[in-house]
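Notes to accompany the following structure.
A single protein chain has been removed from this complex, and every other one stays in its place.
The block that comes next holds subunit A.
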Amino acid sequence: MSIPPSLPICGCFCLVFFYRCLSTMVGTYPLLSVQPMRGLVDEKIQVVVRNLPPALSVTLHSLHRSEDNDFWEAFGHYTSNDQGMVTVAKDASLGGTYEGAEPMGLLWSMQPVPGSRTGLSGHMTEGFSKQSPLATVVTERWYMAPGVCRIHIREHGVRGTLFLPPGPGPFPGVLDMWGGGGGLVEYRSCLLASHGFVSMALEYLSHDKNRTSDIESTTYFEKAFRIVQEHPLVMKDRVALFGLSLGASVALNLAAYSKDISPKCCVCISGSHVHRVNQAFSKVFRKMNKDGYKTRFDEEGRVVWRDFILPIPTDLGEKVDMGRIKCPLMLVVGEDDQNLATVESAKDMTQMMRAAGNEHLLTILQYPDAGHLIEMPYTPHFRASSFIVQQTGQKVMVLWGGYTKPHADAQEDFWEKSLSFLRQHLYPSPDSVPKAKL
């Protein structure tokens, strides 16, 4: 299995929808429509086929060619109704890469294309590239809404990319951090800007090993936060932290310990308070190496790292003091996370906050059978993938966890709720702003 697809950064990707059937159909032309033809990555699509004979077996197929030149596909088997129609939002797929009535199945169930053989029935399962479709449409899925501006940031040693929504502002801001895979991952920030937030994707673990020294203390992250906060288009008191995996741990550390910055709220996906990032990153990585013996392997030899932080320490010095958090916090957790013990962490964080009296700030979204990489809605799920270990440069096959359908549901649900959460805390209505008390 290859490295996960690098989903396009600021542009779009095309999906080609095919519609195939073996029998020779004459006299009518199937009409395949996908709305919208150009949409944001988190928008739903309506796929409808019309003008078919009734009770015809058809396969709907989607194909995407990634920036890395890998092909991904999904397909569903349908039977047209009495009016000769197939409506993906309502009709059940009888098989394929997804089943049941799944409006977005042709996207989230995508998998890398295997070697193909010719299919022999109206309901095809492989060999799509060798068959001629009956109808095709192309749809574009964009991370970047029209008018969003992308700005390269290299300031005070901070490396990132800033995305600005169109308009005079001011806007709320987000500092957006990914996980231990490192590099600069832009697409979530781009999509946040498409939803009206100034968002900076922060690079803090570059693939160049020489660059870990600048994140030894949290100063690097505080500087990054201030870059967002001080931008002329940003509302200074409305800047949030958004992090996944190690990025979520960074967010928790900053929210609890930073004297310099105060996030308005935090969204932490698949993270844990057991990484004391504020005590120096190198210490965090050294501890991970020490815990290397806790690595397990699944039946396919894939690496399971979830036990590293178990058992959750009772010693306060080994975890973030959650009682110090003063802003609303949303935790997003997949119950089948095989990479980090996020369920146990979330439970412990709740107990700590309950004891400290700030539990009212906490919202937890917990998803059964979802894995570690809870990403943008409708993007494919992969249970494992290639991963380069930061310290050693070693390439391993890491098990992230999750099962396709529940993971897809989790991605769709969490994104809607996070946007709602961000809007609630960062974009209040004028009438809810408290009057000054002098």
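Here is the rule we use: contacts are C-beta pairs under 8 Å (C-beta built on N, C-alpha and C of every residue); 3 or more make two chains touch, one makes a residue touch a chain; residues count from 1.
In the analysis below, contacts and distances are computed from a predicted model.
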Absent chain [UniProt protein name; select from "Calcineurin-like EF-hand protein 2", "Acyl-CoA thioesterase 19", "ALA-interacting subunit" or "Transcription initiation factor TFIID subunit 6"]: "Acyl-CoA thioesterase 19"
Sole residue of A:Gly76, A:Gly96, A:Gly160 or A:Gly196 that reaches the chain not shown, by the stated touch rule: A:Gly196
Which of A:Trp72, A:Trp108, A:Phe128 or A:Phe171 contacts the chain that the document leaves out: A:Phe171
Contact residue for the chain not shown (choose from A:Gly100, A:Gly127, A:Gly147 or A:Pro311): A:Gly147
Omitted-chain contact residue, chosen from A:Ser80, A:Ser93, A:Ser109 or A:Thr139: A:Thr139
Listed residues A:Asn51, A:Gln279 or A:Ser385, member touching the removed chain: A:Asn51
Contact set of subunit A toward the excluded chain (per top definition): 14, 16, 26-29, 31-32, 36-40, 43, 51, 132-140, 142, 145-147, 166-171, 194, 196, 235-237, 427-431, 433-438
